[in-house]
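Scroll down for the structure; my scribbles are underneath it.
Missing here is one protein chain; the remaining ones are kept as they sit in the complex.
Right, subunit A next:
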Amino acid sequence: MGLLALGTPLDWPEAKEKADQVRQWGIQQLLAIWNKAKGKEKDALLWGDEIEYLVVTYKDDDPNVTLSLRQADILHALAHDEKLCDDGGCVPALQDVGGTALPIFHPEFGRFMLEATPGKPWGIGFRDLLDVEPNMKLRRKIAKEHMHPEEFPITLTTYPRLGSPGVFTSPYYPASGEKLRSQFVPDEIANPHIRFPTLAANIRARRGRKVQVNVPVYKDKNTPSPWKDPTVNYDLHKWPEDDDVRQGAAPDNFIHMDAMAFGMGSCCLQITFQAKNITEGRTMYDQLSPLGPILLALTAATPIYKGFLADTDVRWNQISAAVDCRTPEELGEKPLKNDRWRIAKSRYAPNSTYISDDPRLRKEYLDPNLIIDPDVKQQLMNGGMDSLLATHFAHLFIRDPIVVFAEDLEELDLNKTDHFENLQSTNWQHIRFKPPPANNDIGWRVEFRPMEIQVTDFENAAFSVFMVLITRAILSYDLNFYIPITRTDENMQTAHRRDAVLEEKFYFRKNPFPIRAPRPHSANGASNSGTNTPHILSRPPTPTGPVEDEYALMGIDEIMNGSKRDSGNNFPGLIPLVESYLDSMNVDVETRCELASYLDLIRKRANGSLWTASKWIRNFVQNHEDYKGDSVVGEKINHDLIGAVIAIEGPGKKDVANVEKFLGSV
């Protein structure tokens, strides 16, 4: 999350009235960036990871674990640690730091969350890849040092008992505040910066009711059927939205949640890559898109919500629902009258367009039902943007801006990107295409957003480094992972299912290799006219044949580790692709061994010889002495789970239950 501007936020519906102005100015700012940066070339690969933490208050002997709401104090302590600042780490930052760059800490939506990024971006020097894990450990250590002794930064995606009855925050606040109007969590759960409560309140106001985050409950041997969420209160009459549950917001067999905090309070592992130029950025955006659901399933770490075991393994849909601002008309529940279109997905969703000007991008891969704002597209094209990219932004711009500051509407500044970013940064798609920011030298970037945060820094480093290496393999081998983009939507849903990593199949392209282009001067090659550059060879022909023949349903093991002889798909596997890439590079023995341990973790997660965090947590709960087989994750179980999560990053690691099945030999 970037710098947080201050100002006077408009409530809904005043913000709605300014939506067109914000969009208009956003388009003009986008065109200004585009015209300035479309020819930007030769940027190095720089990349960064973001680690998000929950801050818990935990004592060995107190079964009540809580979320610490001292985010502001902790950030303040970090910001006012003079030694730390002198050495380059600060809050919030973006300042240019030289030398040994210390990590940078940022606020996040949840007031119990912290985000930490490396002090400066990583490069592709293989030595840099070795620094990632120690740097992640350093971030955790520094964060811990600026907390109370009983506070711990942990990297679980969600807090297992967020919104459960009883006390789950310190300090305690009652639920049912004006902004969130949640019957489960207090307004104080959100970062008090005015942007966040406004975001939550305006999403709710735009929807015309509270958000509905419903997760199927896991049916264990003693779980009642049908199961009714016992924590839902049907007798609240404080806010009009208290009617939601009486009108069916909480269906049987679902864990019911009703506030943005249940989604945006999740921790993710996000990686951003800088591309050489806009063309490479667009290629990476497209090629990473089909990998999203695969990495989501592979990093599964979210089996518990609100004190109950869920029948899903990942966080994605819950965040999607938690910020779903669509009106009943946009959702298709009512005929269109005031709104412009029906919208298939929440603004937090898998991406819906491909944007690369790659001859291998067949029109069959695009979504024929994509909603765009034709006026926005036309304006962008009039400004010189090509149709594919204009379509992408015209799709993002179907949304309303949610948080609008009155001060920003006084004058349009084309040297800023605030209005563009207002729409861009509240389109939380699984891949984000990021134009260069105003007034600095950063290039075109692509952000990979689907991965779940992992419990340990070792795992987080492993997945971060893997993503860097697979992008290098994609660019080096000119790989082609295109499938119809709506299949990626289906894959994202598949990735939610319990143990999808082992049990489910995903649509994936069978042959990722480019079709060889004939020699330009041969009998069957291109004509002799034109320039004699190697570029001719690099442009592969457009594939032909039915699109449906290009892809197949594959398990994660096959996608990651390659097809077995009997599969018929003959897919090489993402890990062998990375290894082939590494074989062609000069890598020193120490680095190669470290990389091997990362690839080994991922290989084993994919083939089932190691457990995902979801499986490990689920197993921990189900084997706990207090667990009654009824899907309930009570306070004592939660306490011991959090204790294990803390211990696993410390000297107590070897005593943690099933740690060898989770992380391999300790």
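What we mean here is this: contacts are C-beta pairs under 8 Å (C-beta built on N, C-alpha and C of every residue); 3 or more make two chains touch, one makes a residue touch a chain; residues count from 1.
Rule of thumb we're sticking to: contacts and distances are computed from a predicted model.
Selecting from "GCS light chain", "Beta-adaptin-like protein", "Small ribosomal subunit protein mS29" or "V-type proton ATPase subunit e", the unshown chain of this assembly corresponds to "GCS light chain" (UniProt protein name).
Considering the full assembly, A:D588 is the residue among A:E145, A:E178, A:E333 or A:D588 that touches the omitted chain.
Among A:G7, A:P576 or A:G608, only A:P576 touches the chain left out of the display.
Check A:S225, A:N369, A:S522 or A:S665 against the missing chain and you find that the one touching it is A:S522.
When the whole complex is considered, the residue among A:D243, A:D367, A:D418 or A:D478 that touches the unshown chain is A:D478. The chain not shown here touches subunit A at positions 42, 44-45, 123-124, 276, 472, 475-478, 513-525, 532-538, 540-541, 561-562, 570, 572-573, 576-577, 579-581, 583-590, 592-593, 596.
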